[in-house]
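Here the complex is missing a single protein chain, while all its other protein chains stay put.
For chain A:
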Amino acid sequence: MTAHAVARLDELPPGTRKIVEVDGRSIGVFNVGGRLHALRNTCPHQGAPLCLGTVGGTMADGAPGQYVPAREGEILTCPWHGWEFDLTTGRSLVDPARTRVRAYEVTVDGDAVILHA
């Protein structure tokens, strides 16, 4: 695990993302409402560039016919087949134990966004 300065904080305001290359790995760094997340930019399903997907929420498990919006800003949806991943853990919503993508720690040091990868 190495600390990589991958952006200045003002380059990554809330609602934006940056795709970076670190030691041959493509990683997406996200700022969602001031919280920073980083995930490997490869969907485990068919290899899509996962971090080009939509950041938003999902629907909570519910009774038939009920839609309960949930977890706004915590879900990354794959740009190809729509599989949903938890931005904080990299785990998919439908199969969290086995279908997951690597999540990395992101910290801020002064003005620098530090990716630990």
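Following the convention adopted for this analysis, a residue touches a chain if its C-beta (ideal position, glycine included) is under 8 Å from a C-beta of that chain, and two chains touch if they have at least 3 such contacts; residues count from 1.
One rule holds in what follows: contacts and distances are computed from a predicted model.
Chemist: When one chain of this assembly is omitted, its UniProt record names it as which of these: "Phosphate transport system permease protein", "Cellulose synthase catalytic subunit [UDP-forming]", "ABC transporter ATP-binding protein" or "Amidohydrolase family protein"?
Modeler: Looking only at the record, the undisplayed chain corresponds to "Amidohydrolase family protein".
Chemist: Among A:Gly33, A:Gly62 or A:Gly82, exactly one should touch the missing chain; which is it?
Modeler: Per the contact definition at the top, the residue touching the missing chain is A:Gly82.
Chemist: Of the residues A:Val22, A:Ala48, A:Leu93 or A:Ile114, which one touches the chain left out of the display?
Modeler: From the options A:Val22, A:Ala48, A:Leu93 or A:Ile114, the contact with the absent chain belongs to A:Ala48.
Chemist: Can you list where chain A touches the absent chain?
Modeler: Chain A touches the missing chain through residues 45-49, 52-54, 77, 79-82.
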